[in-house]
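For this depiction, one protein chain was excluded, whereas all remaining protein chains were kept in their positions.
In order of appearance the chains are A and B, and numbering begins at 1 in each one.
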Amino acid sequence: MKEVTLTVDGKKITVPAGTLLIDACEQNGIYIPRFCYHKHLFPSGNCRMCLVTIEKNPKPQPSCMTPVADGMVVHTNTPEVAEIRKAVLEFILINHPLDCPICDKAGECMLQDQYMEFSGDKSRFNETKVAKEKLYHFGEKIVYDAERCILCSRCVRITREVSKTNKLGILERGDRSYVALAHGDTLDDDPYAYCVTDNCPVGALTPTYFRFKERVWYLHKTPSVCAGCSRGCNIWIETKDNVIYRVRPRENDAVNKSWMCDFGREYYIYPPKNRAAGVKINHRAVDYGKFVSEVASLLKEHTKETAFVLSAYATNEELTLAKQLTEHLGIKGIFHKKDRVWQESTGEIREDDILIKEDKTPNMAGVKNAFPDAKDINDMVISDFKYAVVWGPGAPLDKVSGLELIVISAMVDQVWDKAKYNLAGRISAEKHGSFTNFEGITQDFRRAIKGENNYDELTFFVDLLKELGVKPIGRTVQEIQNAK
Amino acid sequence: MSHKKILLNFERNGTSHTLDSYLKRGGYQTLAEKIPALSPTEVMEEVKKSGIRGRGGAGFPAGIKWSFLPKDSDKPVYLICNGDEGEPGTFKDRVIMEENPHMLIEGMILACYAINAKHAYIYIRGEYGFALERVRAAVKEAYDAGYLGKPLKGTNYVPEITVHKGAGAYVVGDETGLMNSIEGKKGQTRNKPPFPAIEGLYKCPTIINNVETLASVPWIIANGGEAYHKIGTEKSSGTKLLSVSGHVRKPGVYEVELGYSFMDFLNNEAGGIIGGRKLKAVIPGGSSTPVLLPEDIKDMTIDYESIAAAGSSLGSGAVIVIAEGTCMVKLLEVLTHFYHHESCGQCTPCREGTGWLHQVVKRIEEGKGKMEDLDLLTSITKHIAFHTVCPLGDAACGPVDSFVEKFREEFEEHIKQGGCPYGGKFVRFQEKV
Partner (left out) sequence: MDFTDAEKKEIAYLRTRYPDPRSLTLPLMWMIQKREGFVSNEAVDLIAAELEIPTIWVEEVRSWYSMFTEKKEGKFVLEVCNNISCAMLGSQDVIDHICEVLKIKVGETTPDGMFTLKTVECLGSCGTGPMMQVGDRYYELLDENKVEQILEDLRNGKEHEQKPQEWPEYK
């Protein structure tokens, strides 16, 4: 690729041709403040916070709209540029309410942060602020506060460029402008609606599920990967006292950029009601150690008659141990299944050309990597088996109902209810591990919350192997990954 | 001094707008005689030689603008005629559109031919109902007569013109705002670059010119660029329409040769100040251009350089004359109200700053000002001007800075007195003859 060399604040930098000045600077350690610019949206160049001076150019230029050019000499740290930034902040603040104490964005607000870093001056505005609507419901999911809005148009561009629903626009003009939906419309059926709340630089767009729930600085952020479909969007799970308060996309250029879909998000925010709990034999609670030894001896005794049904929710590390286990025992009947399939009735989207994939499980690719010879459960010949280990939900009842079942799953379903042996497993938010997405990209995630009355599948396989007298490849995600 | 009449070369008898009348005074002759004798490039050359500068306000040489079109683009080219005429004080394009529309159409056909435009649009501000009616009728006549919609004689170039009606927005007068408006969007402006000649209407190369600029083209092509260049001054060639309003005895639209003495114009054409009053100030080129004092204009001539040297700009040629007895603070209040009302709302400094300016000026006018407010005003303008997406932001600042600078005492008087020395209103001086 062609490269160009320019000078920024006396430093020579070289970047690919076509790079925007604002990015070129950032890549070289010079952060230019901004509001409207977002690296995953087309620049709109309207907030004017990113103005810099370029030699031979009579006017300061928006660095977010200016592609680099060879020999360009740029200044970002002069008194002139500092004054422009202060002025833009002052202008933004003249009609901005002093809501910080009650604003959900406080603590992660670009206006608050950039004001602290680049201004701190007292306002000279002593006139009347423009009064606007403070509680505009964009449907049930999102609330808009027009007074807090700084009219950066990011949200409008998200519905135009990301979700492509074109739902949001800006009505009126001048300082009377405000973001709006078409009459009678809502954001509820925009599959990426929450993205506007994440990317609103201020607290103008907030998700109702999080409104007034918690101050953001009390939240603990854990990097995770969405298990809603095979895209594997990178996410932050934000928790306090073992409760998920918020879920947001974690930037990843290769997978989900800055976005995630609302189904994925709501999967974490509104946790499923049908969580499995406990360890049981014949529907009676038993000691975990007893469960492990009974299952171990059952598998050892009935190797040939046992079907092993894999979970596409399993982590790669769990799959490694499952493979070690089945190979050690010589289990041949290995099957994969779709733990979750698209259900039209829930309003979920089947697939789009944005992020959402039809495969609603996170790690089918991992399953197929670990067990290339596994067959589809629908091709299973029932008469070949008497027993089945069913891992994860969603196994077809007609395939397994006649067998004696060992079910290890985080979810209760009809198969769970039919099992002789039940072990409640964990959802990805409750464990460490990695998933491989549909493009073959493997991504690690960390445990965000503790499981309650359930068992880490990885530990279960470790214990099972030990019970069988086998040294597991590793005892932790880390050990298993290192062993590879 | 008698001035050459290029644009107002007709008698205002109520029929000048018809095709008949235009043909009788030699209309469409240029087209018939010069095309195809002149190639498109030669037409462009003549316009370049004429030195005519854009009459919309910015004064950019038209021929040079045309030559910025990419030579090797496979995209269609568009021509736009800017008939938005929104700059307060300006009402000269209206005269051409209402009374001499065929001259504009002929000019547009020549321009289209020169730049090989696929289609041309005349954008007329929505309020101009009568101009719209007349231009539409004239376009229809031109289609019926075969000047439009048929190949120009001896060529296979077919000119097409569509009239587009605006809907009320000053900023649409800006070329990029106007393009968005034709595209069916809000008339908010675009960041430049890219410039319209590279990426304009429908992302295609586009030339946009003011009504007066384009209406001058037939004369330039008929008589040659050289001949046009001989009129006026070296850097300001040709004639210019001036719309004069305010406290003059004979307001109206006048065509003068550039380089003409401003005082002569004021006293002769415009008839001097109403009721024999004393001159207080002049805004020479539309509301956005800085205000001038009588001593600034003593030796000023009407051309781009001289008015610039006096500290203002020829702008759109809208001369607003202000007589002694007029409150300048009140006048600035009217202007700041205008820019606040017209700010498109897109970029921060103008969106927020224009309202701030208006509130401060209004407060001073109402007697609630403080001395610090005067420095505050110029500090706000410093932070708006040249930091915005489009020149509306700059335009809003010109009057504020110049009013505060040139009439500082009057502002201070308001503040000291705690009220308007003129009673907070304008006095009517005019009395019809």
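Criterion: a contact is a pair of C-beta atoms (placed from the backbone, for glycine too) under 8 Å apart; a residue touches a chain by one contact, two chains touch by 3 or more.
No experiment lies behind these values; they were computed from the predicted model shown.
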Which of B:185, B:298 or B:370 touches the missing chain? It is B:185
Considering the complete complex, of B:167, B:309 or B:371, the missing chain is touched by B:167
By the document's definition of touch, the residue of B:129, B:193 or B:421 touching the omitted chain is B:129
Touch with the missing chain holds, among B:246, B:290, B:369 or B:393, for B:246
Touch with the missing chain holds, among A:166, A:297, A:378 or A:453, for A:166
Across the whole complex, the chain not displayed is touched by chain B residues 12, 14, 76, 85-91, 93-95, 98-99, 119, 125-130, 133, 160, 162, 164-170, 181-188, 202, 243-253, 271, 274-275, 283, 287, 318, 320, 322, 326, 330-331, 334-335, 338, 341-342, 344, 425-426, 428, 430-433
It is residues of chain A that touch the chain not shown, namely 165-173, 180-185
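Rule of thumb we're sticking to: only the chains that are shown with their structure count from here on.
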Whole-angstrom distance, CA centroid of chain A to CA centroid of chain B, is 54
The chain A residues in contact with chain B across the complex are 45-49, 51, 58-60, 62, 65, 83-84, 87-88, 90-92, 94-95, 124-125, 127-128, 130, 150-151, 170, 172-177
Within the complex, chain A is touched by chain B residues 169, 186, 191, 340-349, 351-356, 359-360, 363, 376, 379, 383, 386-389
